[in-house]
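A quick write-up on the structure given underneath.
All protein chains of the complex are present and in place, except for one that has been dropped.
Every chain is named by a letter (A, B and C) in the order it is written, and numbering of its residues begins at 1.
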Amino acid sequence: MANSHTRAKTQEKVEAESEPRSTASSDYGKGALRQGGGDSLNGVDPEVAVRLMRQMLLFRRFEERAEEAYAIGKIGGFCHLHIGQEGSAAGTVGALHQDDYVIGTYREHTQALAKGMSPNAVMAELYGRVGGCSRGRGGSMHLFDAEKYFLGGAGIVAGQVPTATGVGFAIRYRGEKRVVLCLLGEAALNQGAFHEALNFAAIWKLPVIYAVENNVYGMGTAFYRVSRTHVDDRALAYGIPCHVVNGQDVLSTYTLFRRLADEVRHGSGPHYVEIRTYRFKGHSMSDPVSGTYRSKEEVEQRTEEEDPIRILKERCFAAGVMDQEELEGMDAEVRKQIDGAAQFADSSPAPDPVNLYDYVYAQTSQHGRLFLDGRDDAPGDGGAEA
Amino acid sequence: MANSHTRAKTQEKVEAESEPRSTASSDYGKGALRQGGGDSLNGVDPEVAVRLMRQMLLFRRFEERAEEAYAIGKIGGFCHLHIGQEGSAAGTVGALHQDDYVIGTYREHTQALAKGMSPNAVMAELYGRVGGCSRGRGGSMHLFDAEKYFLGGAGIVAGQVPTATGVGFAIRYRGEKRVVLCLLGEAALNQGAFHEALNFAAIWKLPVIYAVENNVYGMGTAFYRVSRTHVDDRALAYGIPCHVVNGQDVLSTYTLFRRLADEVRHGSGPHYVEIRTYRFKGHSMSDPVSGTYRSKEEVEQRTEEEDPIRILKERCFAAGVMDQEELEGMDAEVRKQIDGAAQFADSSPAPDPVNLYDYVYAQTSQHGRLFLDGRDDAPGDGGAEA
Amino acid sequence: MTPPATVVQRPRVAELTYREALNQALQEEMKRDESVFLMGEEVAQYHGAYKVSKGLLEHFGNRRVLDTPISELGFSGLGVGAALAGLRPVIEFMTFNFSFLALDQVINTAAKWRYMSGGQFKVPIVFRGPNGAALQLAAQHSHACETYYFHAPGIKVVAPATPADAKGLLKAAIRDDDPVIVLEGELLYNIRGTVPEDGEHIVPLGKADVKRTGTDLSIVAHGRSVHLALQAAGELEQEGVDTEVVDLRSLRPLDAETVLASVRKTNRAICVEEGWPFGGVGGQVVSIIQEEAFDWLDAPVFRVTQADVPMPYAKNLEQTAKPSLERVVRACHRVLYGDGAWGDDTQ
Partner (left out) sequence: MTPPATVVQRPRVAELTYREALNQALQEEMKRDESVFLMGEEVAQYHGAYKVSKGLLEHFGNRRVLDTPISELGFSGLGVGAALAGLRPVIEFMTFNFSFLALDQVINTAAKWRYMSGGQFKVPIVFRGPNGAALQLAAQHSHACETYYFHAPGIKVVAPATPADAKGLLKAAIRDDDPVIVLEGELLYNIRGTVPEDGEHIVPLGKADVKRTGTDLSIVAHGRSVHLALQAAGELEQEGVDTEVVDLRSLRPLDAETVLASVRKTNRAICVEEGWPFGGVGGQVVSIIQEEAFDWLDAPVFRVTQADVPMPYAKNLEQTAKPSLERVVRACHRVLYGDGAWGDDTQ
C-alpha cells in the first residue's frame, strides 16, 4: 500500500498487547508526501474512486462558495476553509459506516458533508438561518447532525478529543460494533486534553480513531516551532499504534481508514493516524493566504503539486475509470448542487428572536428560575406555588 | 554506575539534538529495584555518604514525629508522609547547589528539609504556628522558603510542573547557571499540565530536571491500572532524555542527579528521571497502610527489603566509613534535633487572627476595596477621595 | 424541617447519614437505569475518597463503576461524550477543588452542546463531589465552587443540606436531561437524618425548602450554611426573634418565588454562604430581592460569607475565616436592630 506507514511502540509488553496490524511500508519520510499521482487505484474499487472524486469536488465547490458568501457578508464570525485538505475529509469520514460517529474541529464543513449531511443545511447554518443544521445557533464552527452521528463542530482546540473518547466509551459500554472518528489538527497535540484522552483510550481499549490532520500550521505557527518531536511520536507514549498517511492521496487515506475502522470495530482498541496535508487558504477568512508565516512560493508550489483532486483525477484517468468529459459533467452537477444549497440558505429565514431561550435546557423549569436576566422576553419559568 | 539506566528517543534527529550523556547500563528492569545493598559506595565520597545518612535519618525521625503529633491532634488537615522514600529526597535535592530551585508536591516535608530548611520552621508549619516556614498559612502541603529557593509545597497534582518549568524559563532568561528540580509523583503523569509543561521544556531547552517518584501508587491506584506504558516512556514523546534509578539506593540516585544537574547547568536542556521507590505508609494519615489496595505482605516485604536507610547503612558499614555505634550516635543527635523542633513548634504562638488579611495582596489598596466580605475586621482599604 | 413535598403516600423511612443517602441514590438509579454509571478517581476499589460509592463496585462491577487516572479534564470530557452518545454518566470529582482543571469541558462542552446543536443533543451528566472547606485543608483544598458553575446557562446546580435532600436531589439530577452539578458538603457526609427509602423519592431541581418558618427575619442559605442558619435561628429564638430559614437547595434554577414570599412576609433578610463574596450566591439573591421586593424591605440585605481571603491552614485563622454562628447572628442583629439610617454606619 502506497503512502502509509505504521509504527508501534517498541517496548515489548505493549507491542504484544496492541498488535498493530498495519503493514509497515518503506516510503515513510519526507518524500512520501510528494508521491501523489500514482498510476493505479491501489486496489480501491473504481466505484469508490468515483464516489471519492465526487465528494472532493463537492467539498471544494462548497468551500469556494462559502468564501464568496463570506466576502459579501452572508456569513459572519469565524470561517475556516478546508480547501486543499479534501482528501482527508473524504478518505477518513468517507471510509466509515453510516452509524459510526464523527466529531471534528471548527474546520469541519467538509467533514460534515462527508458524513452525509445535506449541503443545504450546512450552508444555511453558515448563513445563520433556521434551516441550518444547528438551527442557526451554531454557525460555521458548530455544525451538528444527530441522525448522521455528526457530533460537532468543536471550537476549543483539542476540546473534542476527550468528548470523542467518551463516545468510544459509550460504544464499548453497550457492546456495539461502531467506531468514533476524532478529527483534530496537529496543533491540538500540545493541549493537555489530548494527552489525558489518549491515555483513557489506551487503558480502556476504546474504539476511537484519532486522525490528526497535519497541515503544517496551527494558525501562523509551524509545528516544528512548537514541538521537538514529530506528530506521529505523540501517541507512542500511551502505547497506541501510530500510522502516517499522505492525505493528498485520498485513495491511500481511504484504504488505511477502511482497514483501521474495521480493526477497531472488531476490538483492536484505538488507532492514531497522522494525515499529512496542507492548507491552501488562510487559517480563517481574516488570515492572509501567505506572506506572514509562509511564503507565496511555498503555498503556490504545494497547491500546484499536492492538490488532492488533481492527484485523484490523474489516477482515475490512468486507470480508465473516468475521462475529462465525465469529470466536467460531475463538476457541473456538483456546482448545481451548491447553487441549490446557497439558494436554500438564502431563502431560509433567520431564527425568530422570541425563541432565544430555546435549547438552553431540556425544558423550561417547573420550579425556580433558570434565567435571571430580568428580561420580559425570558421564559417565565419558575415557582409560583411557594 | 549501578541501578540507573538511561533511554533516549530513538528517532535520529531528536537523538542527535538531545545528546543524552548518560551511560546506559544493563540492569534496567524489574530486578533493578531489588539490588539495593551494594558492597561499595559506588564512587561516592565517604563524607557525602555520611551526610546522606544523616539526612535520611533526619527525614525518618521527622516524619515519625509528625505522625505522632498528628495522632494527638497537634497537626490537622492532610498530612502525607515520605517514609520509605527518604532516599529520593536526599539523593535528588541533596545533589543540588544551594541556589538551585526546588518545587515539590504535598508530600514534601523531607524535600523541604533536604533543601536546608530548618526542622523547627517546618514542624511549626505543620502545627500551624507563626514560627512556621509559611507563617502558619500553608500547613503540611504548602511549605515554602524563599531564601532557600524552596518554592512549595503544591497541592494540585501536577500543578507544580508548569510552575517549575517557568522557573527554568526565568533561569534561562537571565542566563544563570542554575537548575530547577521538579518533584512529582507517578500519578501526575496523567495530568495534561505535565504534558504541556514538558513540551515547553523540550522546545525551549529549559534547565529543569523532572524527578518522578514512582512509589507504585497514586492514593489507592497502582500505576499499571491507569497507564499501558511505563513511567519512563512518557517524556520520550517530547524528545527529553529519560532515566531510571533505584530510589531506595540513595547513592545511585545522588550520583545520577549530581551528574544531571551538572549537565543541565551547562545547557543540556531538560532531563526526566523515574525514581523507583515505595511508600511504606498510607497515602495520608486517614489512609490505611495496607488492606485496601495493597496487601500486608507486599508492604511488609518491601519495607523489609527496600528500606533506603538500611541499604545505605550496609553500604557504609561495608565500606568502613561508619559503624553501628557511630550510626546510633548520629541517630541520637537527630532525635534530639527533632525533639527541639517539636518543642519549638509547640511554643510558637498561633497566628493572630487580626492578621487574617495579610499576604493576600502585596499591600492594602490605595484605591478601591480589595475585600468585600463586609467584615469590620477587613482592612479598610479603598477610595475616600471620591 | 418540612418533609419533601413530592412524597405522596407515607413512605418507609430510615435514619441515614448524608453519605449513605447519596449512596442509596446512586444504587437505586443504577439499578433503575442501565445507562447510569459512575466514574472518577478512587470511586471503585477504594469506594471513593469519602466512601460515597461504598459497595457499588461489588454490586455493579467494573463496567459501571470505574476508577480513572488523575485526569480531571479528561474524564469530565469523556463523560460528556458518553452522555452525547446516550449514557447517563455520574462523574465524581474527588473534591470540587480539582474541578477547575475540568472547567472548560463543563462550560464549553457540557453546557453548550444542546444549545449549539439547536436542541439535537442532550447532555444528561452529573458532576458531583464534596464542595466547601473541610478542616484545615488550606487554600488549595477549601473552595466553595458555586460561582464557577451557576454563572453559566446550560448548567444546573444543586447543593443539598440534609440526607433526605441529598438523596432526592441526586436522584433528580441523574434523571435530568441537562448537566447538573451536585455540590455535596464535605463536612455534611456524617450528619444523620430521616430519608425516605422510597425509590421514587425525588426532590425536584429548582424548589427551595423553608426549613424553618418564621415571621421576623429570613435567612437564605444553601448546603452546610443551612445548618448555621438553623442554629442562628435557635439562638435568636431565645431573644424572641422568629426566624425563617430558606434553604435554596438549587442555585440554578433558583427558586426566587420562595425567597421573595419569605422576604415579603418578614421584611428583613440575610444571605449566608461558605464561598467568597465577589460574584457569590448572595449577590444574586440580594439582586432579586431588591429588584422584586424593594418596597417590602425594612433594611438592607446583608451577606455573611467566607472572609475574602484564600483559606488559611492554621486552625484559629480558619475558624476566623469561615462564616460562623456568631457572624450570622450579628448580621441578623444588624438587620433587625439597625438604627434605621442605613448606610451611614458603614462608610
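To be clear about the criterion, contacts are C-beta pairs under 8 Å (C-beta built on N, C-alpha and C of every residue); 3 or more make two chains touch, one makes a residue touch a chain.
Just so it is clear, the structure is predicted and the values come from calculations on it, not from any experiment.
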Chain not shown: contacting residue from B:Gly152, B:Gly185 or B:Gly269 | B:Gly152
For the chain left off this view, which of C:Gly40, C:Pro89, C:Pro196 or C:Pro300 is in contact with it?
-> C:Pro300
Using the definition of touch stated at the top, determine which of C:His47, C:Arg64, C:Lys112 or C:Arg128 touches the missing chain.
-> C:Lys112
Missing-partner contacts on chain A, residue numbers = 76-78, 128-129, 134, 136-139, 141-142, 154-158, 187-188, 190-193, 218-221, 225-227, 292-293, 350-351, 353, 356-357, 360, 370-375, 378
Extract the touching residues of chain B with respect to the undisplayed chain.
-> 101, 103, 132-138, 142, 144-146, 151-156, 159, 161-171, 173-174, 192-193, 195-197, 199-200, 203, 358-362, 365-372, 374, 381-384, 386
Chain not shown, touching residues in chain C = 73, 97, 100-101, 103-104, 107-108, 111-112, 115-116, 138-140, 146-148, 150-154, 251-252, 254, 260, 264, 275-284, 286-287, 290-297, 299-303, 308-310, 312, 341-343, 346-347
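We take it that only the chains that are shown with their structure count from here on.
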Chain whose average C-alpha position is farthest from chain B's own = A
Whole-Å separation of chain centres (CA-atom averages), chain A against chain C | 40
What whole-number Å value describes the gap between the mean CA coordinates of chain A and chain B?
-> 44
Identify all positions of chain A at which a residue touches two or more other chains, and write them in rising order.
-> 192-193, 195-196, 199, 203
Touching two or more other chains - residues of chain C | 68-69, 71, 73-74
